[in-house]
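All protein chains but one are shown at their positions in the complex.
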Amino acid sequence: MTAPIISTNNLDLYYGDFQALHQIKLAFQENEISALIGPSGCGKSTFLRCLNRMNDMIDGVTITGAVNFRDQDIYSPQTNLVDLRKEIGMVFQQPNPFPFSVYDNITYGLRIAGVKDKQKLDEIVERSLKQAAVWDEVKDHLYDNALSFSGGQQQRICIARVLAVSPSVILMDEPTSALDPISSANIENTLLELKKDYTIIIVTHNLQQASRISDRTAFFMEGRVVEYDDTTKMFVNPDDKQTEDYVSGRFG
Amino acid sequence: MTAPIISTNNLDLYYGDFQALHQIKLAFQENEISALIGPSGCGKSTFLRCLNRMNDMIDGVTITGAVNFRDQDIYSPQTNLVDLRKEIGMVFQQPNPFPFSVYDNITYGLRIAGVKDKQKLDEIVERSLKQAAVWDEVKDHLYDNALSFSGGQQQRICIARVLAVSPSVILMDEPTSALDPISSANIENTLLELKKDYTIIIVTHNLQQASRISDRTAFFMEGRVVEYDDTTKMFVNPDDKQTEDYVSGRFG
Amino acid sequence: MNRMQKQSQVAMGLLRAIAGFVVLILAFLIGYIFITGLPNISWKFLTSPAKAFSAGGGIGIQLFNSFYLLILAMLISLPIALGASIYLNEYAKDNWFTSTIRTAIEILSSLPSVVVGLFGFLLFVVQYNFGFSIISGALTLTIFNLPLLTRNIEEALASVADDQRQGGLGLGLSKYETIIHIVVPAALPGIISGIILCSGRVFGEAAALIYTAGQSAPALNFADWNPFNIDSPLSPLRPAETLAVHIWKINSEGIMPDLTKVSSGSAAVLVLAILIFNLSARYIGRKVFEKMTSMD
Amino acid sequence: MRKRTLVKWILVLVVIIAGIGSYTTRSKRATNQQSITAVGSTALQPLVEAASEQYSAEHSGIFINVQGGGSGTGLSQIESGAVQMGNSDLFAQEKAGIDPQHLVDHKIAVVGVAPIVNKKVGVTRLTTSQLIAIFTGKVKNWRAVGGKNIPITLINRTQGSGTRVTFEKYALKGHSSAVAQEQDSSGTVRQIVSSTPGAVSYVSFSYINKDVQPISIDGVSPTERNVMLNHWKIWAYEHIYTNGKPTGLTKKFLNYLQTKHIQTTLFNKLGYISVKDMHYQRTWKGQLSKESGVA
Amino acid sequence: MQNQKLAKQLMKKSKTARYERFGRLLCLSALLLIMVIVIGIIAFIATKGMSTFMKDHISMKDFFTGTIWNPGAKTPSGHAAVGALPMIVGSFLVTILAAILSTPFAIGTAVYMTEISPKRGAKILQPVTELLVGIPSVVYGFIGLSVVVPFVRNTFGGSGFGILSGTFVLFVMILPTIVSMTVDSLKSVPTYYRQASLALGATKWQTIWKVVLRAASPGILTAVVFGMARAFGEALAVQMVIGNASLMPHNLVSPASTLTSVLTAGMGNTVMGSLQNDALWSLALVLLAMSLFFNLLVHFIGKKGAFSK
Amino acid sequence: MGKVFDEEIVTLKADFMKLGAMVGEAITNAGQAFIDHDVHAAQTVVTNDHEINHLQIHIEKRSFEMIALYQPVTGDLREVVGILKAVTDLERAGDHARNIARAAISIKGKPRIGDVERIVATMAKEVSEQYNESISSYGEADQDRAKETAKRFDKVIDSHYNDIAAPSYQAMAKDPEIVNAAIIYLNVTKDLGRISDYSTNICEWTIYLATGKIIELN
Partner (left out) sequence: MGKVFDEEIVTLKADFMKLGAMVGEAITNAGQAFIDHDVHAAQTVVTNDHEINHLQIHIEKRSFEMIALYQPVTGDLREVVGILKAVTDLERAGDHARNIARAAISIKGKPRIGDVERIVATMAKEVSEQYNESISSYGEADQDRAKETAKRFDKVIDSHYNDIAAPSYQAMAKDPEIVNAAIIYLNVTKDLGRISDYSTNICEWTIYLATGKIIELN
């Protein structure tokens, strides 16, 4: 196995006194889709948000342990958050395009970073939208408000927006849970395409989704990783009884 | 086959000029769970809301054709809407208990109908909550605000609220789409229990859910019923190619 | 139809009647102001200076003063309110300290404007020796306006979904960049309508200005736009009676023979101006949103 | 994006042009500009304001700001030196909380104060004792003083108002009025009296108009002539106080106010009586002396 | 090596970080400025208002229970006559009465606007109510004087000046505030509550009464309290119609006064630092305290409301 | 997985075990009938084969439906797929039992070889035993027992073929009259051998059921 692109070790996270993550040790491989599954409140989102330090925003969060991105400890005080988040992009549950035109949405990150060259921007817009498999649907409406598109299209625009800043890793927190099945399927197909160039870590409540698209699956419970393995193994013959119960829908 | 409890015939519905339903002809059997599936915007909710005339509220709606409940045309001018809606209860997508106590929620329907007898109300509260399989979880908190419970519990409280007025039929519009998988599974189990005493018609985007719990499935597309049959048949060997594509997730 | 449904229909009727009655009151009020006022409005009325004791005075200077004061007050208060509301809504932690600040701001907003006016009088006019002047008035209006504006802007900011912020941060923008480039633009329609609604209130405010911007409207030299000249319309150190103050003054002390006409005409102009503010609030809010969403 | 930068540039341009423009105009005109402020009595305000307007019109670059605020404000402002002139209806000595030592009194004008009633009460004349009875609340109906059967509605000026002090001192012979409605401006008082049946109050002569009925007292009618002769006792000086001897523009303006030109035109138009026309003088304690002229 | 480059890139303190600190500081200073102003005003009013008691040695008891307001004069017992009770009572009376009067109208209107005819509500009622918020209080007072006072006089007797006229004027003045806030809180009641209620067989009225209003009640209460706060602080309009007599009101049509009206009317005629002036500032302090009280009330209601959500 | 799946899987497995029992009975009865020359009993076995086929198709269909309706994974899926696969082995074992029964009918009245028949009888008993053991171990998802069963009978049954083939050949060589019977013996032996193979298959499914691993026993 090659060196992982992101890995965590002994990661503990506390919200105030409440320990939300316990000794998480996970390693994610490049150009794979990894799924994080587990019951509500088990810490999936919390963990995901550790990977690009989105938890820093929250009051009273204490994090110990290591999160390494390409062997670099991202929690070292010197880390430049802004650049880190450009390397590790994030897509959220609710499609959240900014209330601007599609074009502006895609170029926002770049323009704020100072890119001005119109031609370059145009190129990036086209490339990202194509990668996010939404180019055909929006190419004639680049200057329309991004909010005027359907939920599934919006989510793919959000993905394109992240792609535009050329991240290495894309974190996704339940990116399809707000969408209807057809839109979800479109997003899933997009992810499968993106896998060639990006590393994707996705939180999902939809076990079928995890099984369909991910290469590896981590099963969280009460802030711990119960099992982390090839998705096939997890759904065919997991080692842990709890995993088996969970993936076979035998909850509670 | 026995006489259906609800049936529609040649049901057309227009929102203004837009025809949302075309010649719907469906018959629902007593003590069965029937699932309505289909892509977003195909008219499932619209159809469901015809069955207890919730569409009446909307401006510009025109409905033609027949909806019969126990051989009674519910769109006849003599129909008493209030009584009708007591016979045909409805549970919504979002768990929407009123912001009152659990007790007040459950007794709401009865009290607006004028029931005052405290003992009778108490009995009904207990019975409905038990039927909705949430009694054990709320029995010590009957006077707590219903909103202080988890989403899944709230949804079961909503089901209990409908059961309290003793309907014959329960309409449900995506009752678990806002819930996590564990809560959804609990609701599904509740529905399977309720089936013994009630007729349930449920709209769901979750095909697995339809296949797991329903006896019959109707597949809608663009305002028409493409196929309506035993759920097993629909998922094993549907007659229509579109149905097959849809249930096997081959959208678009 | 059963009892309940009858009851329902009666109640609906009652509600309609109440709404109708309220509309009637409102229509009467506005109608009263316009019917008594509009006939007195003419171009001359709108442009000529007021007369103290003879008929035929206009409200030109007062009208100009009102707008000038409003603009100044907004220029001063907007950045402060924006900064403060950004801090409150985006940076501040939710603890007793911020809630104290919020309470304090709200107290300020519900303080009678007389009190604010007197405070402004003692502070700006007397203490800082700005005299009865536009600048004293503008600063006092700022105090009067800040809490409301801050509140409005904060509401507009708060109505921007958290998703948007996360989207910004997730794209690698810094928090401040996210706020400036995403949250504020997204809240802009709300901010603008907040500003314009506040403008309406400021425009109609009298009590806070009586002791600060003063109650006299010396003649202006509209040919002189040098703000350092005392008779320049732009001079911040000249006293400036506004329209609302003018209405107040002629009603309390006026000795001109046509004072009812002037007063009702002024009231109508004021209400018209506010009406225009409100309409433009909606219009500009919508336009800005459209603009922003398809900028090219 | 591009549009935004455009707007920015336009703004910058405007500011630059405005700056250059103001600098050039300033250099031409700003040299002899001067301004002073008068604050205080609302009763005196119209007069001083009108005079200041004329003065400014005659002397370019001179500004005299005139503000109301009430006599109390006028006195306390002049005492603290915040303004150049403090207008007051009262002698500084009469006002609680004022140390009159450094204040110099300039009696500018005299105003007469007259009782006014609603036109429908059917009374045009009263005796002093009737007036006192009415204002101390002993008489409650106009019938008792020969009018119609209408209950009396007392309307006072606010406590501390110059008009009220004058009225109580000279019309009510020092009795204080019963606690009743108070309005803090003459205009409002007049409007209320004109529209309220049975209303009675008092205003300075300038506010009397056809909507209200002025009252003769003891057979003397409220006219300027009667004031000059002190037949009508209810009058007061309008003072402009300066803090120390007036200098510069203040002095010039005070002198201007005393010029015949002003005293004959503006005073008459506004209903003030020139101090020079008075046949009597009165001290702050009310002692009369038969001489005229400026204090 | 790529990793080293990345490391370097990730580690460098960027322009954005400085920018960030700067922006944050800017915002904080704006907030602090506001704080300074608020504290300034409060401190100012408090010191001025307290000097009546500290400097002029008026007893609090006299101030709050005395019924004679004549700071220039002495009471028979020899103390300065600074009894603020008539004003306090007047303020409370007009405020409460106005609230009692407006609330049903405001709620009725708001319900009409959100539940019965949202289209017409949005088209007509909303702009009109917003317009009313902006009308200067002088104009209200003016109309009050020429319309309400004669109306009260002719209908209820008396001079027309008094609590009742004040109530009517305030009724109209606070109506838009209460209506628009009530509309907001009704709108924030999710549609699905209404649907759920209707689906349970409730009539429209039952739905409004038992669910919508009940769910919105914290918001409505807040709206009413806000309206009351506005009424409490209102000066110019009330001053013109209430009669402004510092008398204990013995009925609704006898002249009375409020804290604000006396404060506004008296300020110009008193000399800074004198007892008369200090006493007025004490009234302002009472107003401030009331403001605080109303705010705390709103917060309390808000919290209660939030809890039940 | 929901309640319904759990109930249905119980039913399905019960059906499967019932089929297993039916086939087991068929095997025992066919063997017995062959030894006892009991044409009537043999006929019953042949007739009952229909039922076996029906039940098999039903189970196959139902497993398939259950996969479609409940989309089981992991253990649940193994339960269903195990049954779906093993049911064919049962049915085929049943087919061979039927073949033996047919052989019993066709050998009736023909000259016999007593020695061979004794060995066939032994073999039939052992095969029957192996089959029953396999089915039981499947029912209990007992992989150890399955392995043990497969191992225990592996050599034993193979050796029987030689035990039977040799005397049969000799007998045929000696007495052409006996050819028919001998060939029948050989066929029956083959049938028994196949049944034994299917039993081993069932043991393999047992292991699969328990562990998810597809292995070849023996």
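Labels A, B, C, D, E and F are assigned to the chains in the order they are written; within every chain, residues are numbered from 1.
The rule we apply is simple: contacts are C-beta pairs under 8 Å (C-beta built on N, C-alpha and C of every residue); 3 or more make two chains touch, one makes a residue touch a chain.
Bear in mind the structure is a predicted one, so any value in this text is a computation, not a measurement.
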Listed residues F:A68, F:L90, F:A104 or F:L192, member touching the removed chain: F:A68
Selected residue (touches chain absent from view) among F:V46, F:L186 or F:A210: F:L186
Option touching the unshown chain, where B:G41, B:G65, B:G151 or B:G249 are the choices: B:G249
Among F:I9, F:V46 or F:L84, the residue in touch with the chain that has been omitted: F:L84
Contact footprint on chain A, counting only the chain that is left out: 185, 188-189, 192, 208, 211-213, 231-232, 235-236
Absent-chain interface as seen on chain B, which is shown: 207-208, 211, 235-238, 244, 247-250
Missing-chain contacts mapped onto chain F: 53, 57, 60-61, 64, 67-68, 71, 73-74, 77-78, 81, 84-85, 88, 169, 172-174, 176, 179-180, 183, 186-187, 190, 214, 216
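Basically, only the chains that are shown with their structure count from here on.
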Distance in touch steps, counted as few as possible, from chain D out to chain E: 1
Chain labels contacting chain C and also chain F: A, B
Busiest interface, counted in C-beta pairs: C-E
Rounded Å distance between chain B and chain F, as computed from the means of their C-alpha atoms: 50
Distance from the mean Cα position of chain F to that of chain A, given in whole angstrom: 53
In chain A, residues with contacts to at least two other chains: 82-84, 87, 207-208, 249
Junction residues of chain C - those touching two or more other chains: 4-5, 174-175, 177, 211, 251, 295-296
